[in-house]
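Of the protein chains in this complex, all but one are displayed in their positions.
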Amino acid sequence: MSEHVSINLSIDWTKAKTVVAGVDIGAVNSKVIILVDGQPYIYSQVKTRIPEESAIRAINAALDKTDLTLENIQCIVGTGCGKKQVPFAHKTISEIACGAAGAVHIWGPSVRTVLDVGGQSCKVIHVTEKSRVTAFLWNDKCAAGIGRSIETFADLVNKEVTEIGNIALRSDKSAQLSDFCAIYAQSEALDLIRSKEPLEEVIAGYHHAMAKRISTLADRAGVKKDLVIIGGLAKNQGIINSLESILKISRLAPKSEWDPALTVALGAALFADAFLLRNSA
Amino acid sequence: MMKDSNSIIEYFQHITDHTQEYAQSLQSKGHLVAGYMCTHVPEEILYAAGIVPVRVLSSHDSQAMTRSYIHETYCSFSHDCAYRGLTYYDFFDLIVTGSSCIHMGEAFNTWVRFAGFKEKSFLISYPHIIHTKPAAGFIVESFKEFKQYLEDIVHKSITDEDIERAIKIYNHTRRLLIQLWEFLRYKESPITGAEVAIVTLASQLMEKKEFNQLLEELIQKLQSVPRKNLPGVRLMVSGGACDDLRIFDLMEKLDNSASLVFVDTCTATRYFWFEVPEDRTDKLQTIAEAYIARIPCPAKDNFPGTGEKKRFRFIQQFIEDFKPDGVVLLYQRFCSPQPMDIVGLKPILNNLGIPSLELELDTTLPITQFQTQLETFVNIITGVAS
Amino acid sequence: MAYNIKSWGAFKDYQSTCYRNYVEGYGGLRCMGSTWSPLAPLKGLGEDVFVIGGEPHAASKAGTFPKEARDDIIAAETAGLGFHSCSYLKLFVGEVVRDKIGITDGTITDGYPKPDFMWTTHLCSQHSKWYQEISRLMGGIPIYAIDMIGGGNAEKNPKIVNYVSNQIEEGIHWMQRVTGREFSDELFIKAVRNEIKVLVLWGNICALNMHNPAPLDERRLIALFPPAVVDRTTDETVRLYEGLLKEVRHMVETGQSVSPDQRHRIVYFGLAHTYGHPEMSRILRDAGAEIVASVYTFGTAGNFKGIVDGKWTWEPIDPTWVDELDLSTRRKAITELVKIVLGWPTWQGVRSWWALESMAQAMITEYNADGLLLAPSRSCETDFRNGYVGMQRMFKSKIPTVEYDSDQVDVRKMDLPGAKRKTELFVQLMEAHKKGGVC
Partner (left out) sequence: MNNRKLLAGIDAGHVNTKAVLMREEEILGYAVVPTGFNPADAAEKALNNALYNTGLPLSQLTGIVCTGIFGETINIPTLALVGSVPEHVADARGAFFLNKNSRTVIDIGGNITKAVHYDSNGGLLDVIQNDKCADGMGIFYSTMVKAFGVSEEELSELALKSTKNVSVAITCALSAESEAIDLLCQGVEITDVADAILRFIVQRVAAMCTTITLTQEIVVAGGLAKSKALMNHLPVLLKEDVKVLNLPEYVGAIGAVITCGGGKNE
């Protein structure tokens, strides 16, 4: 699941007016989306190691499935924390702007708040119907790495990262853990194992604590309807359920055709498309 | 005489990068050199005694080692300043502070207890709440004790003439620095904000006569340099100690364009934006009053009344004068007074229609994260979609 | 057999009554502020000045309503007060933000009653901002803050005593101005004597713990000192503490204790987290280890002889000394009051590392300690931080010394697993030490 490629074979890029790509180098995963005449043609996701190398790996993973070459892509926009390390990008745009653009494209102009919960950072973004960013709040230092921490925690209890969010849902009760810092919570969770708390309760507690940490940030920035959640953790139902209950607001449901982790990459590709159209006009 | 303004700025930059080397060179020229922390130390008295004050600033060097001297949750600036004492700065002849916030007090204590400065340290009893009548008298008494202490060190008395001379030199520094910052009030300037920040930082590390001479020269040269447009969005910085020049540099090198036009921190304008009257007779009283009247450190800003902060009046004035489009609120991670002031400052900025961005400073800077945030902030100000 | 303190109920009632008075107001004046300030000047305005002090109120709220307390803290964080600031502060501000107040009698009232004025002090950088922020949130409440500068023997420094006295003198004028009330020296002087008396009495009660077995433990000390921090200016408080001193003296004479199993005697530095975390006290109690002396409970509302001939002593001050004090004028009363408040061990230790070390040394010797437990509160920047590091270095090789993080009010910051592990370790080390060195 962590490394994959997906392609829409019904599209023929050779006849297209625009072929563009968005490359999102996140702290944990690197994602590429190629749009053909504004339609999603192919996307790929690989683990981020060294940003530059990961960018190349991600684009190659996508290109390998088609007869496209790098030269055929007319505009490439890099984004994500490693955006400056994408050697083949024509332009870089911040992950905040890309997240907003991607979210409005997927969920429509009613989106006002985009909560981007990634591997390393967590952002609350306010947008207009035209996907213009009006305000944002970046996590404070103590709230860094929530996405990665959940991955690490999954590792420690020998579970898959996709599995762990669902385990959290299985428990009605959740252990009370520090929602101040992911490492404190991790230490406390590990210690609960010693007192033989049920696995589900500890995992649920960990998810709840992390959701609480994110929600304090969201509350501080203010959450306006409609809310969407993007980034790697958007697929962790344990986090999402806790977040929705703490924030007392439901997010717009994910669209079946779009992986919310790809929203930022999509936004970058949309910028590339717009850029191309503007320049050719 | 240096060739051009750039080489003078480079020289200042060199000193900020090689503080230790510079301070040691002063010593080898025969000066007594005193390290001092925070802006509450009356440098004029030190200078009058013939001692060169050099401000203790961050090392920007990773230093988890200080965790065994200062608690985890104290700000990185205090850790960094303590680290200096524990490592390279054992050559100082003296270390001085004027009771400032608890975090910086710990940095000072670390020098005293663990870095071998027990016998060559002085803590000036400086009020925590400065805007009361009794505080003024109290400071004067503390300054007297300090003067006495210094006289014992240098084995001579410090005369009013000595102090007056020092006041004049320091006022000259202050006027020159204000003159330099004033360039940034206008759309066109011969110097950028990041460059002015370098000079300002150097002023806290250098022997003042030498500094004044160089800065005069710089200002003279700048007057004949063609003025350039300060591009893009005008940014003002307000916050706590920030001696990491990279952040100012970063602001002026964003992908979308921005210019730094003002820095309200204790390592910039709070350090010099005032004057000590030169013609009064009671010198210590005059210095004390001037130190009280200037922009207060948030840790000491406790104006009797209705919880009003005196610093905010200055900030509003600076905003009026320098017309920033946005304010970047910088503070040290774990600092307490600074972020708590921001809670009260934000509504004021909102009323003025000036957007703000908060950034947390640490020993090291996450440059890409800051850059992304700053660029987005600039876009929000200009209303650009990307 | 564990002894049950008879006066306990009266202590609890007094505390609740003080808070209820603030909530109801009863036509008097409401004052919000720091318990670290001298309180007697307030009573010069009349005995109907009802005080709510930041830390004791926040602590008791956290104890009475743990869940509410958590919500208060988060409300303050959402309002912009950083994650790193003091938990007491966040709890207190959170209540104001949520506009409700919960007090020790178990009631929560909607609508936080606005104080008529604030009378506070500069304890630390956060403490000073704390009241400024509340003043702002409540629309500009008049605030007067006293700079209790000092530390280490400050009460013997005429310059500092004079400075603080001058501020109080100014403050009295200020209070008259903002409340429109006349200041009565007679009421003030009476309150000063009460305030000093209570502080000295509490010092005497604590000092009885030098006996073996120590009559009181940390849990009881925490429960018994609130009247002295909430409002120590009344005749009622003097009566309470006189009664308690008598009772505890009797305990000593008859060899009784609230927890008689005292195989290991512990000296403790920190903000009494064991009160909020019974699991920690259980580990200690199971091993027969009791905290018999702590700077926080002793020194926040108690006075001792302090530095005598350059060395600290925890010997108590004879209570009759208070009766003989010359308080015949306002200035004399202010000066004595300032001296006693500056003489609080907590003040001295917070502002001076050498006084703190001297205090720790004396406490370990005089209370015959088997171990030194250091538990700095994570969110408190004042909490003897300057001492913890040095104390580990000083005492680790002499007696078992263990340090861990705690947080009395905000459980999210408390290092529960680490604290448990280190408490177990502490007990092991004390056992080993008793056996003559090693385990």
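Just a few scattered comments:
First chain written, first letter: the chains are A, B and C, and each begins at residue 1.
Keep in mind that, in the parts below, a residue touches a chain if its C-beta (ideal position, glycine included) is under 8 Å from a C-beta of that chain, and two chains touch if they have at least 3 such contacts.
This one's a predicted model, so the numbers in the text were calculated from it and none came from an experiment.
Within the full complex, the chain left out of the display is in contact with A, B, C. Checked against the full complex, the one of A:A144, A:A168 or A:A204 touching the unshown chain is A:A144. The chain that is not drawn here is touched, among residues A:Q85, A:S242 or A:T263, by A:Q85. Seen from chain C, the chain kept out of the figure touches residues 378, 389, 392-393, 396-397, 400, 404-405, 415, 418, 421-422, 424-425, 428-429, 432, 437-439. Although one chain is not shown, part of chain A still touches it, namely residues 25, 27-28, 47-52, 81-85, 120-121, 141-142, 144-145, 148-149, 152, 155-158, 181-184, 186-187, 190-191, 193-194, 196, 199, 202. Even with one chain removed from view, chain B keeps its contact list with that chain: residues 61-68, 72, 333, 362-364, 366-369.
The criterion applied here is as follows: only the chains that are shown with their structure count from here on.
When the interfaces A-C and A-B are ranked by how many C-beta pairs touch across them, A-B comes first. Mean C-alpha position of chain B lies 36 Å from that of chain C. Averaged Cα coordinates give chain A a centre that lies 48 Å from the centre of chain C.
In chain A, the residues touching two or more other chains are 140. Listed for chain C are residues 80, 82, 84, each touching two or more other chains. The residues of chain B lying in touch with chain C in their complex are 68-71, 73-74, 99, 101-103, 105-106, 109, 113, 125, 127-129, 132-135, 137-138, 141, 298-299, 302, 304-309, 333-334, 336-337, 339-344, 346.
Every residue of chain C that touches chain A in the complex is listed here, in rising order: 74, 77-78, 80, 82-84, 410-418, 420.
Within the complex formed with chain A, the residues of chain B that make contact are 255, 333, 355, 360, 362, 368-369, 372-373, 375-376, 379-380, 383, 385-386.
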